[in-house]
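All protein chains of the complex are present and in place, except for one that has been dropped.
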Amino acid sequence: MTEMNMVKALNNALDTMLDKDKSVILIGEDIAKDGGVFRVTDGLYAKYGDERVVSTPLSELGIVGMSIGMAMDGLRPIPEIQFLDFIYTAMDQIVSQMAKIRYRTNGDYILPMVLRTPYGGGVSGGPYHSQSSEAYFAHTAGLVVVTPSNPYDAKGLLISSIESNDPVMFLEPKRLYYSIKNDVPDNYYKVEIGKAKRILEGDDVTLITYGPMVPLVKSVVQKNNINADVIDLITLNPFDKDTVINSVKRTGRAVIVHEAPKMFGVGAEISATIAEKAIDYLQAPILRVTGMDIPVPFILEDYYVPNEKRIMNAINKVINY
Amino acid sequence: MTEMNMVKALNNALDTMLDKDKSVILIGEDIAKDGGVFRVTDGLYAKYGDERVVSTPLSELGIVGMSIGMAMDGLRPIPEIQFLDFIYTAMDQIVSQMAKIRYRTNGDYILPMVLRTPYGGGVSGGPYHSQSSEAYFAHTAGLVVVTPSNPYDAKGLLISSIESNDPVMFLEPKRLYYSIKNDVPDNYYKVEIGKAKRILEGDDVTLITYGPMVPLVKSVVQKNNINADVIDLITLNPFDKDTVINSVKRTGRAVIVHEAPKMFGVGAEISATIAEKAIDYLQAPILRVTGMDIPVPFILEDYYVPNEKRIMNAINKVINY
Amino acid sequence: MIEEDISKDDIINAYRNVILERTLDKKLLGINRQGFLPFYIPNMGHEALHAAIGMALRDIDFFYPYYRDLGSDIARVGLDFVLAQMFSTEKDNELGRDMPLHISNKAKNVGPVITTVGGHLMAATGVAYSHKYQKKPGIVVATFGDGATSTPDFHVAMNFSAVYSLPILFICENNQWAISYPVEDQTKVEISKKAEAYGFTGIKIDGNNFVEAYHAIKNAILNVEKGSMPILIDAVTYRMGPHTTADDPNKYRKTIINEGDPLDPLTIIENDIKRMKILNDEEISNIKNEINDTVSKEVERYEKMNKPGKETLFKNIYENDPWYITEERGEIQ
Partner (left out) sequence: MIEEDISKDDIINAYRNVILERTLDKKLLGINRQGFLPFYIPNMGHEALHAAIGMALRDIDFFYPYYRDLGSDIARVGLDFVLAQMFSTEKDNELGRDMPLHISNKAKNVGPVITTVGGHLMAATGVAYSHKYQKKPGIVVATFGDGATSTPDFHVAMNFSAVYSLPILFICENNQWAISYPVEDQTKVEISKKAEAYGFTGIKIDGNNFVEAYHAIKNAILNVEKGSMPILIDAVTYRMGPHTTADDPNKYRKTIINEGDPLDPLTIIENDIKRMKILNDEEISNIKNEINDTVSKEVERYEKMNKPGKETLFKNIYENDPWYITEERGEIQ
């Protein structure tokens, strides 16, 4: 066990898997000598060389596309997109190839690859260093989408993702990169894909969240002494329906919190699933506290992102309904 | 008034606006001499010339990107993407530029442009000629997303879109291109963006749908004598919340039907909005009948798309709940 | 000239390939018109080039074709495999999930054809990276049309493959049209020149002339292998038919090469064979009849074959079915 932040935990997971499996290759902009702009790949180039820790020309299409070919040929590539905001020139590779090759070839080719990318705000990055577009990927059949909320999960989940035979979008909440430390086992371990975690237990309301908003939701609940189930989804697709539904059946109330914009966002699916499978148990509207439906503004980011006040308003509204 | 199919109605709308406004320019692959692969631009090249009806090299990024520049400079470009399935190399232009330029420049630049593209199945086109990815665009703050379900609406809505100062994604349900005819006024008229239509009225259940599924839902309701409100959304973003909520408050039951995959799809937002704003009126779960969460398969497309049986199962389930 | 460059057997083999592709192509077009094959992508005009590709590639090479590679595909994976896919049969390796001519065959080192123009070029580059990394023998050969040179993917694949010195041969099947858009509008330079912008060699060849194409491709494969740099071949040919069965070329062009014209690749190879007295008229006629019989028989067989049933719909979307797939499976019972 070593106490470490998420960046170190991710670095440690990559190191573990590079060491364990020669088919693991990292590829992305500035990941080699520079160690990545957030230092997630620090030291790995020196240790594993330029064939396995590959800096690339400036093209996200190239990074993802090349990884797809590598995966088709038996490797386990781990492409990094420097910021999720720059992923869109690779969107065709993600939607048309990464997500569909297994299905349309009926498994003749599979794509064991993990696309890592930092997402969300927290670095005062303005409209192009702060986006949370996980809904696009969650909506894309064929992709697995995961996002850890602490260093321990980050390492275990990344290892599970690398060993998965499905293409995984591994979304790293950059606002949590350095802000929390956990005890993280030094060796290989896994955190299961598809399983949510109840990080707080309570009876009055279910709070469903993931990634960047998990510590905030947890602290708001604790600080305000709310008797709440707090669920960290960890996996967005396929999300852990049973944990969500069982909790809501017990509490009768649900509030979903995420940083991404509301309209047609991830929270809508969670809400719709509840409205389909637990309607009789609901004692209040299902509410969402989310990022605003605008680009992330540079100086007013704090008003964009959910905060204690907005979360408490929603909790109070459903509890007092 | 002339009876025409949707392709003719769209052609007529483009003709009307090309004639009316010199700043209107069409741009896309094969739209000039060939008249577009679905013939929507037939004859317009001959009438308006190659500066205004512009065939392009094979790049969707180029088509959308060039339109953005044109719109910035005061024109009203109408880019065509030959099939929605090929839009993804232009995704960066759509998400990073088209959707954000107005907001991030605080209106210094606005983008009056209409991106037209056929979507959905119905032509036995397999995984890359049949996609319904409207959720990506509906989730993108800054874009307006509309989709007509008949020739009359198609023409009026296209004219409204061209005159709008917001960037519009104009999604054309290709399965309805030739299959329905309407009386369509010969001259200029508009169909309002943001307003849904109640195309059937009833008290037992609300059916919410749009675009390609509208005729199917309507015929299923009529054939089975269901006493249903049937709502054609027409605009997906911003969708007409009031029409939906008012209807559900009256019927107490909602079924959403769309062709796109279910998970994190458009139906989830409709459901979540109902679960937020009309929970007390609900007498049954909110159900969704949708395309499957897989790529669109070439020969088994009929099992992918909602059909009478699946729609009736959902209706019966909520009515008999 | 030809006599020294190519063996008699090879040219007969090539000729048989050309005849097979032409015969099958016409057969499938006919069947489409009768309504039995919903969609087809005609290959007429590309046959000599396809024969050259099919014969120049070695088993160790990885082939990443595009959707207009009927002859090259048959040479690589066999007529049965291609027809099983063409008619979306239950024997189709892909279970009928993709359109005709969109094959995939991992066992034979063939990448999955994608409809999206250019969409496979970076994947091909990635396979080349992997080959180099894993020290696998052989190179990657990717084909694509002239329209594809305008795509983002082309640019990025050319650049990445040069930057990493990858063993990959890009073959542009330049049939001078991208649906209705002529290559003179697609780009203002010769396609072969584009390679220079990335630091490797581009070669322009006559793609209608089997012998020239065969040699050029064979040499290019060896040069890629030796030089460990990519090469781009601009193989100029002509799309003699419509773009697909949904296209009407009369709307936008006058077809300038018709069947039997001196520039028809079949005419060219047949004239070579006659001139060199490799086959006489009777032998030629026998080959044509024999191939015609095979095609008729095989097409009929695959046309009648069962198609995958709805129980296959959800197979292989993921390694394990998510809960919602289980629910959706229930909906179509």
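So that you can tell them apart, the chains are marked A, B and C in the order they are listed, and the count of residues begins at 1 in each.
The rule is simple: contacts are C-beta pairs under 8 Å (C-beta built on N, C-alpha and C of every residue); 3 or more make two chains touch, one makes a residue touch a chain.
It should be emphasised that the depicted structure is a prediction, and the values quoted were computed from it without experimental measurement.
The chain that is not drawn here is touched, among residues A:Arg52, A:Arg76 or A:His129, by A:His129.
The missing chain, though absent from the display, is touched by one residue of B:Thr41, B:Ser67 or B:Ser161; that residue is B:Ser67. Contacts to the hidden chain, counted on chain B, fall at residues 25, 51, 54, 56-57, 59, 61-62, 64-75, 77, 89, 92-93, 96-97, 101-110, 141-142, 144, 164-166, 194, 237-238, 241-242. Chain C meets the missing chain through residues 150, 152-156, 159, 162-163, 185-189, 193-194, 196-200. The missing chain lies against chain A, touching residues 29-30, 32-35, 37, 55-59, 61-62, 85-86, 89, 124-129, 262-263, 292-295, 297-300, 303-304, 310, 313.
The criterion applied here is as follows: only the chains that are shown with their structure count from here on.
Taking the mean of the C-alpha atoms as each chain's centre, chain A and chain C sit 40 Å apart. Look at where the CA atoms of chain A average out and do the same for chain B: the two points lie 30 Å apart.
With each centre defined as the average position of its C-alpha atoms, the distance from chain B to chain C rounds to 35 Å.
Within chain A, contacts with two or more other chains are made by residues 61, 89, 92, 96, 103-104, 141-142, 237.
With touch defined as above, residues shared between interfaces to two or more other chains in chain C number as follows: 97-98, 102, 114, 116, 152-153, 317, 322, 324.
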